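All protein chains but one are shown in place.
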Amino acid sequence: MLPTLILGSALAGLLAFLAGIFENEDSDAGSASNPNSQVQLAPQIGHLHRYYNKAIAGEPPQNALWATLAATVAYLLIGQLSILGLNSIQSVLIAAIIGSLLAALIQGLYGFLAHVSRVASMKNFKQILYWDSLVSALPLSMTFVFFSALCLTLLAFVIHSLMGSPFSVPLIAMFLGFTLGAIGSSTGDVHYGAERLYQHYKFGSGIAISKQGDIDVKGEYGYRNSVDTPYFTMRFGGPVTGLTFGLLIFIDAVFRIYGGPWTSVILVFASIIIIFIFLVYLEKYTRDKYGPFEEGS
Amino acid sequence: MSVDTGATSTGETDIKSIRLFAIAIIAGLAGIMLEEKISFVFILVPAIWPAFLSSANGVRSLASYGLGTGTSSIGYWGTAVGATTVYAGMLLGLNPVVEIALALAGGAITGICAQKIIKMKIPVMIRESAILAAATAVIIRFLIGLFPQQVTILFPLMYIAVTLAVLHPYNGSMGAGENQRRTLWLSGVEASMTTAVFGLLLLLMAPSWGSAGVLLVSASGFAVFIIGWYRSVKKDIYGMAWTGFPAAEH
Partner (left out) sequence: MEPLISMLIIIGGGVLVGVCVHFIPASAVGAMSASTGIATGPSMLSFGAGLAGILSASFALEEGLAVMLASGAGGSALMIILTILGGNLVNAFGTGVPPVSGQTANKLSVLGTSTKDVITGWEQKPYITPGTDGHGMPVQTTVSGIIGGVIGGLGGAMVFYGVYSLFSTFSVEAASLSGMVAAGIFLINCVLPAYTLVGKTEGMFDRKILRTPKTFLSCLIVSTFLALIIYSVSQYSGAV
């Protein structure tokens, strides 16, 4: 029992970390969720752009759909694959890959429909639909969704079989998708929305309401496309999202290894207090280092 | 601005919500009743597409009043009321008509809470909330009936797939030039996508020609709807180009 739990916690932490990174990069490879309001706003104030306006839904339900779809197809497929005589680990891997492929395809379709339909609603602002800006960003976004759905499906299987949750695999996948979407939307998207979209504003300030919509349209060379965004956010926003989701799943799992149920509760609350103390120090550090706001310099 | 005034900027008149809902209920209930009787269920798949259209139109009517919190939240709660009623009712083996009526009541109660207690000041809130809950309940009940035995393993996917299929058409077409014609075509595309996915799952669970039929019917529906949607896009869009630079910056 003990080695299974240790293996389960380690695997769960790793898969959650990777899922976090890929989910954030997917939401940046096509402008999704909250920062998408900036890309939507830009043509209305005259900044015509070549971004991929991927407006599917909020990130939590999106990721829940890709994860649940992949997990359900995988779960049903395992029953068929056992006929081929594979052992359980191989069949789980193959089924998860096929399920994630389907989820990526559906995401590509939804994103394509959303981009074209949104641009078609922008007739008054003279925004043209550039097929190449869509076609270059689409496979990148689909790839990231493939990986993120794969990690979430495998994580759901790990939580169900190695950690012993009573929920069925698709249900766990749906819960994980919602949680991952909520986390990814709050952490990594700030790096995209406040920094990458506004590089021509100096580092060190939030974006005032009056400046919203004034996004970067040109990049390091020529016009910027959505494929230029993951190149930037992978260096910071992605790993922070991965760290957050990975820590959540890992802390939750690892404290269950020893002792009874009350031990894990006490340890979880202890870790909450430790993180809180760290947050207070972080705020003090930024206040002292950055100092009060000064325009210019 | 609301979309209930009846005419869009291009002068076309919108289809009324109640009319769409009536078609959805009649076709959907017919589909649900007949599912148990005939073995070739794939003929009935087009009967559920009007319900998707009606739900998407419900989201559109509500969201166009400007909710301040995102258009998608309406889709979440409408589907949640419809789905929870159906899932709980499945255990009772309830008559479909009773389930739909319960969902209608649930949607209406939620709408009344939103309108009277939270004071959202949206005139059509109660009506559209009830329509949304009832139409999504019809969809989910039909999808459950597609499968030969009770499939609780598929409940999460049904819930979230229908949620997205219902809220995406309006969210994906949002903008100043949005009109009902294109949104409903898009809703048809996504309805056939959703039934195609469930046809695939049916094929995985119970391989047979009948199950493959669901997938094929959905695929042909998809082809029809996407051509209709694309023609609609060509009519509305400012311009298309393979590549190029936008007009010079200020």
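By letter and in written order, the chains are A and B; residue numbering begins at 1 in each of them.
The rule is short, and it goes like this: a residue touches a chain if its C-beta (ideal position, glycine included) is under 8 Å from a C-beta of that chain, and two chains touch if they have at least 3 such contacts.
Only a predicted model underlies this, so the values are computations on that prediction, with no experimental measurement involved.
Though it is not drawn, the left-out chain touches A, B in the full complex.
In the complete complex, the residue from B:43, B:109, B:216 or B:240 that touches the missing chain is B:109.
Although one chain is hidden here, its contacts on subunit B can still be listed: residues 67-70, 73, 76-77, 80-81, 83-85, 87-89, 91-93, 102, 105-106, 109-110, 113-114, 117-120, 152-153, 155-156, 159.
By the touch definition given at the top, subunit A reaches the unshown chain through residues 33-35, 37-38, 58-61, 159, 163-168, 171-172, 174-176, 178-179, 181-183, 185-195, 197-198, 203-212, 236-237, 240-241, 243-244, 247-248, 251-252, 256, 261-262, 264-265, 268-269, 271-272, 275-276, 278-280, 282-283, 285-287, 290, 292-293, 295.
One rule holds in what follows: only the chains that are shown with their structure count from here on.
Centres computed as Cα averages put subunit A at a distance of 26 Å from subunit B. Put simply, subunit B touches subunit A in their complex at residues 70, 72, 75-76, 152-157, 159-161, 163-164, 167-168, 171-178, 182, 186, 189-190, 193, 197, 200-201, 204-205, 229, 232-233, 236-247, 249-250.
Those residues of subunit A whose C-beta lies close enough to touch subunit B in the complex are 40, 44, 46-50, 55-58, 61-62, 64-65, 68-69, 72-73, 75-77, 80, 102, 106, 109-110, 113-114, 116-133, 168, 170-171, 173-174, 177, 217-218, 223.
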